[in-house]
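Take a look at the structure set out below.
Note that this complex is displayed minus one protein chain, with the remaining chains in position.
So, chain A:
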């Protein structure tokens, strides 16, 4: 008899547990590693946010004791939070983040739906090739593509975007030095980064739309737009909603684009919330403040996720 089934027998002898509960043992290692590396730092972060930690005092001392006492950092209560919440810089970052979520998600869904419709159209030949090409950017490291986009939006006369503008007779723009032009650049880049994922999911949803429905609608004289609104959209709503939720969470946590483009500039105007927390801590050495900002961001991310799972019925699959 193998050890596994012996363990299962032993578990069976415990009241309240059934033989199948031994399967929990298969899940626990993953859960444990995940908790150790994701949940524990959350608590630690929470701890730091109540202290006046900075590198000089936080890293004083070594070993487990120093970890638990946060080095020599002092407990300051809610001071960091009060500080952050009365800071205009924070509210600016907070507002820009939500604006970015709204605009970039709209852009991503619109663009991806359009692309998905193009590469699944009956009128197009060679769809498989087009589709393999289309997800190409997904295999590229984000740090690379984002730096390339920084070059595209380069303020110099000969950045690609400016070349395009001058080709159409417009004058060139210093993209990353203006607040809103930089914001537009963030959005375009984010949409480009996210489209392969969105398109994959939308395409497989589109392929599941029953052909007969479209044929019946064509017989009834429905045009393309009517069919799109009454047949295609309702059928692909759930997967697309799911992809949108994932992608809006990604937008909320966007870090690399502002960081690589102009450090959330110009003059810290476009620091999305994650960038803001990071910079406070690791660029300006205010660990306590940075931790408080991160915790606030986490609360919002958490609430957002919770709402999505509840309202978006993401966990439906869990119930079966």
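As a working rule, contacts are C-beta pairs under 8 Å (C-beta built on N, C-alpha and C of every residue); 3 or more make two chains touch, one makes a residue touch a chain; residues count from 1.
Throughout what follows, contacts and distances are computed from a predicted model.
Per the UniProt record, the absent chain's protein name among "Heat shock protein Hsp20", "YeeE/YedE family protein", "Maltose ABC transporter permease" or "Binding-protein-dependent transport system inner membrane protein" is "Maltose ABC transporter permease". Check A:81, A:149 or A:175 against the missing chain and you find that the one touching it is A:149. One chain is missing from the display, and on chain A it is touched by residues 2, 4-5, 17-18, 20-24, 26-27, 29-31, 33-34, 36-38, 40-46, 48, 53, 58-59, 62-63, 66-67, 70-71, 115, 118-119, 121, 123-127, 129-145, 147-152, 154, 156-160, 163, 192, 195, 200-201, 203-204, 208, 238-239, 242, 245-246, 249-250, 252-256, 259-260, 274, 277-278, 281-282, 287, 290-291, 294, 297-298, 301, 304-306, 308-309, 314-320.
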